[in-house]
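First up is the structure itself, then whatever we jot down about it.
One protein chain is absent from this view; the other protein chains keep their places.
Labels run A, B and C following the written order; every chain starts at residue 1.
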Amino acid sequence: MMLDYQQLSVDIAGIKMKTPVMTGSGTFGFGVEYADYVDLNSVGAVVVKGTTLQPRAGNRGQRIAETPAGMLNCIGLENPGVEEFIGNILPQINRYDVPVIVNIAGNTVEEYGQLAKLLNVPGVAGIELNISCPNVKQGGLAFGTCPDSAATVVEIVKKNTHLPVIAKLSPNVTDIVAMAAAVEQAGADAISLINTLIGMAIDIHSWRPVLGNVIGGLSGPAIKPVAVRMVWQVAKAVKIPVIGMGGIMTAEDAVEFLLAGASAVAVGTANFVNPGTATEIAQGISDYLTKRGITQVGQIVGKVQTE
Amino acid sequence: MMLDYQQLSVDIAGIKMKTPVMTGSGTFGFGVEYADYVDLNSVGAVVVKGTTLQPRAGNRGQRIAETPAGMLNCIGLENPGVEEFIGNILPQINRYDVPVIVNIAGNTVEEYGQLAKLLNVPGVAGIELNISCPNVKQGGLAFGTCPDSAATVVEIVKKNTHLPVIAKLSPNVTDIVAMAAAVEQAGADAISLINTLIGMAIDIHSWRPVLGNVIGGLSGPAIKPVAVRMVWQVAKAVKIPVIGMGGIMTAEDAVEFLLAGASAVAVGTANFVNPGTATEIAQGISDYLTKRGITQVGQIVGKVQTE
Amino acid sequence: MPKQHVQAKVVQHIAYNEDVRAITLFAPSLVRDSQPGQFIHVRVTEQYHPLLRRPISICDIDHEQQTMTLVYRIIGEGTRLLAAVEPGGLLDCMGPLGNGFILQGNRPLLVGGGMGVAPLVYLARMLCPQPVEVLLGARSKQEMFWPELFAAVCKNIHITTDDGSLGTRGNTIDVLPQLIQTGNYDMIYTCGPNPMMRGVVEQAQKYDIPCQISLEKHMACGVGACLSCTCGASDGKRRKVCTDGPVFWAGEVTEW
Partner (left out) sequence: MPKQHVQAKVVQHIAYNEDVRAITLFAPSLVRDSQPGQFIHVRVTEQYHPLLRRPISICDIDHEQQTMTLVYRIIGEGTRLLAAVEPGGLLDCMGPLGNGFILQGNRPLLVGGGMGVAPLVYLARMLCPQPVEVLLGARSKQEMFWPELFAAVCKNIHITTDDGSLGTRGNTIDVLPQLIQTGNYDMIYTCGPNPMMRGVVEQAQKYDIPCQISLEKHMACGVGACLSCTCGASDGKRRKVCTDGPVFWAGEVTEW
């Protein structure tokens, strides 16, 4: 695919991306799994799976379920741990010319700091804070639903890294703007949203939850209207760039997020459906801009007229 | 349709229903609009459109938009006002043998009290408090996202009526269980949930929001996993009955809510798709029960095994 | 008459041009009570996306065959799915919905633009044998497939196209004043894009001719239950396009 990088490039808190289309954490592995299907050099950035200090086995039982225009997952942060990631996996991704953003999850505030410190290595372009994962009992979501805790996590991470820090927000809150303001205030360099909505499915034959973890995170097209709304509310309220995601399947969806105020977008569940999504959407955005004589994608960010 | 009322009847806080399948406020008008399509005498209960003290014209501009497996609405509580309702509309619904539950919305706590008082008339079986409507600027959602305000509304309404009071909760909160506990504590006789999730859609051609009110409420199958999760969480936590709704299209969906802990369910958006949904689902539930030798629907309520 | 919810048999489904299709349904119960200007609420898929029904005007009815024809333009996912329904298949229909045109007056003029022409065909048929005059506007000749539909019911057809490829170059509003001045009409019926209908209403008012307009609004229920389709009225109350309309007297409704 021959993308027009001049037209499509964005700079998110110092992370230079060739296109505004990133891949969502947990939905694109470490990028290399998709190397056969998509030109990784043409992806805006790869956000890797939530990484923890120690390796994690994740949740037992069934981990995904399909729901109308969406899916539930309760992977439970299975990952090889930060050491294995830095030693063996990062070098593989770094063979490609694409920024690598590491999504991190801690059980305690201190763990977030330690993770950030360990990730001060070449080849990591930024840190995304998963303070919003609904699938782990300890920690995780707790940080993501209270502005003060979220701010504390951001502060300690900022103290431990010079890399750009992206706070990823949970949509499972009453006031998303308060969360955004808190992490901005605490020094976050960008905000990404939304993580999954918390959902549940029940097998009416066995009278048991479909998911091993009982509840899980809802993603896919079903959640797009909630995501667009939150991106719009947050982008109006903060000065730092917003990365929008939630149900993006097509270039039209991506444009909706850009107009709502996202400076970049991430493709999640769509990767499972069509592994070429990230670059096809970049091309689609380019076509959209070109048709309207727009030379740089930044020119449409936040341009929805609501009055 | 010949329904087995012995098997299907439920009693929700003293409201006796022939089937556990009600219709959701705002999605079934005053019932009579659907009289050509469905036997109103076989509907569990009709919950009428949100009613206010004064007539309301609702929002300007486009009021609905389709989204993946769902829809957004921003009707904005258009309604003829409580006086017109009692004088001219209620008698029409009362021609049918079906309990009428009036969904009320106030701009102030006092208005909720006044509405409840005015509705102490024969032919009204219960009051549902809409403290969760996302489409009205003043009031509405504010009450629905703060446990204390919600409790205050319940208290004042209870003081003004002897009818069963159902508190309808908004899903747009961090802690749905805290909301449920607050309204139970304040004296609510039942809880219904969920109202719509707040969403937004943008027209990428005009760069304007699709909805006249910019944001609107997301309903339909897309939100079902969130609704099932919240019903499950709330039903575990409270002693009063829970009425479950959100994306119910089929009897299977309804059974999922019953197993999650709902003592009755309401059909909303599905009425638009298939006006016979409420009674068809009642029949489907009956078939489900009969196949398993279950003689009363109450026997499956809350029976999901999560350990 | 009770409204019907039926599975109607598709007996024909033809293309008028790249985007426009005519679907003919065998549906005795729908046909029996349908008035011109009413519409059918069509379910285009059993899947959940798109979720809602699609309102489509009754374009024509053959009472003998007990068939009804809907003419529609493919503009999005819903109409695309509708276009895939094959003859022999069933279509899930609610109808006939709404209040149609009031048949009244001795010298009616029917003014239609774009797909708004659809309901005027059956209207012309029901006005017969009264002499009916029709003024039709379209973008181009390819979009002007309507005359053959009117052939049996109306001899007097005036045509405008934006590009002049058929009839008078221009739009219906350009030729309307002249028609009115010579036509002696005592009723104007109009359906089409809002700006066109505004122009028609303006002329009708100027010449003091009663005028009925047919509105379109996004609809969920189609039966007056959801209030997604209401508009203000000059009496200060609200009207539902799906049940009080889609046909209104000009001046009755505001906000369109």
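Convention: contacts are C-beta pairs under 8 Å (C-beta built on N, C-alpha and C of every residue); 3 or more make two chains touch, one makes a residue touch a chain.
Everything quoted here is computed from the prediction, not taken from an experiment.
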Shown chains touched by the chain that is not drawn here: A, B, C
Option from A:Pro20, A:Pro99, A:Pro164 or A:Gly220 whose C-beta touches the chain left out: A:Gly220
Of A:Val43, A:Met71 or A:Ile89, the residue in touch with the unshown chain: A:Met71
Footprint left on chain C by the chain that the document does not show: 47-49
Missing-partner contacts on chain B, residue numbers: 68-69, 221
Contact footprint on chain A, counting only the chain that is left out: 26-30, 33-34, 36-37, 49, 57-58, 60, 62-66, 68-71, 73, 75, 78, 220-222, 249, 269, 271-276
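One rule holds for everything that comes next: only the chains that are shown with their structure count from here on.
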More contacts between chains, B-C or A-C: B-C
Chain closest to the assembly centre - both centres taken as Cα means: B
Chain whose average C-alpha position is farthest from chain A's own: C
Centre-to-centre distance between chain B and chain A (centres being mean Cα positions), rounded to whole Å: 34
Distance from chain C to chain A - Cα centre to Cα centre, in angstrom: 47
Chain B and chain C, separation of their C-alpha mean positions in angstrom: 36
Chain B, residues touching no fewer than two other chains: 68-70, 220-222
Touching two or more other chains - residue numbers and ranges from chain C: 48-49
